[in-house]
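The structure appears right after this line, and notes come after that.
Shown here: the complex without one of its protein chains, the others still in place.
To keep things simple, chains are lettered A and B as they appear, and every chain counts its residues starting from 1.
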């Protein structure tokens, strides 16, 4: 009997171990090793830290690295600010059918691929696009307005892409908050703001933290949106990794970049959990 | 991360297709293996063809990730064969005797074989060729833009687009009166040329609306009139010409940049015979004409011109008077190390304000 359950346990564990091992751990070890190499000449490599040295001393790389981090944090904050009222409305104000419809509406953008979505934004925002034409027609602009290729556009794209991943955990946690707890907050003299601050937000904290982590990771790892909507100066770190691996065939530097990104996201997620005083277990469990 | 995905993907692909040797896994460009051609080949030979569309950089990256496995036939440009082969050994020599040499334009075959010879072995034979130059609205920018550097003219400010890739660096270098190809073997000289190009591109940055990434993106920009002059492939200009007679490809004064996409055998390819069969099949004039119709570019197939559409020939002749053809700068093989120099230049241009 005991033996049998042990076999079942290992059988169930196997796919996970294979998945983690083959697709995550082994490639990462491989990548770490690659990042520690330096090309001397044709097919000759030496172990060195020169890739990291290059990554950390070249102003462009560093600038892009920080820019990507800061913009991702900003995108996360904006997404949270927009998603919270939306989630609150869906979870607490909307009833029955309306609730389902609204939830579905949040899902609709994900019925098409990210590429198509991004192209959609480009059609809307380009100089000869819908919004520019509309502004001219209304009379707010006397010549075509270019809304693409700026950081703001890129931010719009990032927030739009991440919205759902913030709304879902927020709706889930907010729904679990008993209406009467909110009412009790008011009943005992709380104002809208204090009820939000002392009752709703503390309750929604697990959702906020897990939503933020997901959105931050998504933004940090996004490739299409920054490349297509961003401007001439808008280098994104993933774009640099792609460039090093694919365009420059410089796997060593690309791998070093990849590791820097991994460390960055780990540090920021850890920081986020520390800041909110939560453990990963509480947030994910 | 990218590598992880590549690795996993190619591993799975590799596992799946070990058993069937008469499947041709073709790594190529969009339009080089149109459906009708594939169907015809499958019907005649009984083999199956799996087409994966890609570009130069990704082809090499994919083959590098697997040490030359996962595909049976690939089509990188001729200048991208020698370097990667010396560095990573991802190709295997081509047995030219298995090909029907009569199907190729002799001069082009000779030149390509010469450019892709490493240690006495030939690694590539030509397939499709074309050029990159200026694609523009001749009515609006025709008088101003005659060469790449004219893209920096004030008259077209904000209405210009080009890629941040190596052809741009090479094109600008020629337009600035340099000869980067001649400096290929002299790294110091090359770096010096690139420095000048870098200064020019940074100066020119304000003029650029956006650095385009994908062909469709540029087509949209030109079609909508948001961009009036750009640096792009000849086929793009000819396609746009169908919709708007003002839009077309113009060979720049300093010369269009000529490229030849080839056939190479990946080092771990498993269906070499089918690959040779495919090459001999698609180089037949009628088939080559079908590919020209799909891709918009001419092939190295001798006699295929006869079968090509007249409209395409007309556009080609309009863009390329005889002196422009003579002036085409064909990419020589890229020596290792240059791409590092170019990469740093491109990074600095992108970072400049």
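The definition used in the following text is that a contact is a pair of C-beta atoms (placed from the backbone, for glycine too) under 8 Å apart; a residue touches a chain by one contact, two chains touch by 3 or more.
FYI, contacts and distances are computed from a predicted model.
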I notice the complex is incomplete. Of the names "Ion-translocating oxidoreductase complex subunit E", "Spermidine/putrescine transport system ATP-binding protein", "Cell division ABC transporter subunit FtsX" or "Cytochrome b", which is the UniProt protein name for the chain that's not shown? "Spermidine/putrescine transport system ATP-binding protein"
Missing chain: touched chains present in the view: A
Contact partner of the left-out chain, one of A:140, A:188 or A:275: A:188
Which residues does chain A use to touch the chain missing from this display? 178, 180-181, 183-191, 194, 198-199, 202-203
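The rule is simple: only the chains that are shown with their structure count from here on.
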Can you give the whole-Å distance between the Cα centres of chain A and chain B? 35
For the chain A and chain B complex, residues of the former touching the latter: 22-24, 27-28, 30-31, 42-43, 58-61, 63-64, 122, 126-128, 146, 148-149, 221, 227-228, 231-233, 235, 241-243, 245-251, 254-255, 258, 261
Touching chain A in the complex: which residues of chain B? 1-4, 7-8, 57-58, 60-61, 64, 84, 86-89, 165, 205, 208-211, 213, 217, 220, 224-226, 336, 339-340, 343, 347-348, 350-351, 353
